[in-house]
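What you see is the complex with one protein chain gone and the rest in place.
Let's look at chain A:
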Amino acid sequence: MDLDDEGSNFELKEIQTLSGHTDRVWSLAWNPATGTDDAQPVIASCSGDKTVRIWERSALTRSWDCKAVLEETHTRTVRSCTWSPSGKLLATASFDATTAIWENVGGDFQCVSTLEGHENEVKSVSWNASESLLATCSRDKTVWIWEVMPGNEFECASVLQGHTQDVKMVKWHPTMDILFSCSYDNTIKVWAEDDTGDWHCIQTIVSGHSSTVWAISFNAGGDKMVTCSDDLTLKVWEADIEGMRSGNDQVLWKHLSTLSGYHDRTIFSVHWSREGIIASGAADDAIRFFVESKDSVVDGPSYRLLLKKEKAHDMDVNVVQWSPGENRVMASASDDGTIKIWELATSSN
């Protein structure tokens, strides 16, 4: 396979630049139900301009257009957005301390619910795989778990305390109801529900990163995760997935590998593709790709740099996200106010 061949040359081709936001774009999310033969790919993006934009690629022209601007709801920066696994709902987290839930009603996006409770800026929101739970996190140092009830009602199930600083991101495990959070306090926490229905922290990774951990991403199998940090490294962790599946609470995530020396400014985003390519977006305007190196088998896998795309944007790259539908297609967003769609291709010689 070309990923294993270290002689393969890759290039990141720019497909299109999506402009429209009037301030930095903090995050974006591909609608998981789209990008198939029937449904054209759809992306939601959120910005410092307090709006969320919905973009769709035209079946006819193959060009991306802005289909909707969700405004007049959040009163401050919208920091993160994420679609429910079915693609029917969109959750948006804002510095205005609320999380809004949107539904596409005949082409029109309506805010069907507003989740309040955090004391200050909400930084991230995540749906679990079965769409029964939602998690949010905030500068107020807490992580909230919400139960999704019928009729777009959301009930707070738990307020998780433990982080000692601003919580930057929450992410559910891809298959199990285990929640992960990462923070300005340099740690990653793992949360699970016990038999009595109480959520508690089952692991805190403290001796990992030496500065703010900005993001977490899981591999396709769910047995590895990669985190990125202000300490300029990416760290890969692994856990015994079978142990986790059998409900063993004592299963711990262990450090597998550290990718250092590749970034010289804060890494804001990291995303692991289905195929195993790790993409990172950083404050040096570049996007980097890493794959497992087939060489070392001694102490476990190591990772090598596949490609560095310098000046991917004119300013900091805040988010990188692989397309759920098309192979090796990716989107990124930046402080420069744009979103870019890319294709990672092997360069023809």
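Criterion: a contact is a pair of C-beta atoms (placed from the backbone, for glycine too) under 8 Å apart; a residue touches a chain by one contact, two chains touch by 3 or more; residues count from 1.
One rule holds for everything that comes next: contacts and distances are computed from a predicted model.
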Absent chain [UniProt protein name; select from "Calcium homeostasis modulator protein 3", "MIP18 family-like domain-containing protein", "Ubiquitin-related modifier 1" or "ATP synthase subunit b"]: "MIP18 family-like domain-containing protein"
Option touching the unshown chain, where A:G48, A:G208, A:G281 or A:P324 are the choices: A:G48
Chain not shown: contacting residue from A:T77, A:N128, A:S158 or A:T338: A:T77
Touching the absent chain when the full complex is considered, from A:E121, A:E193 or A:E292: A:E121
Which of A:F10, A:W64 or A:F95 contacts the chain that the document leaves out: A:F95
Residues from chain A at the interface with the omitted partner, ascending: 24, 48, 76-77, 79, 95, 120-121, 123, 139, 166, 168, 184, 211-212, 230, 265-266, 283, 285, 314-316, 336
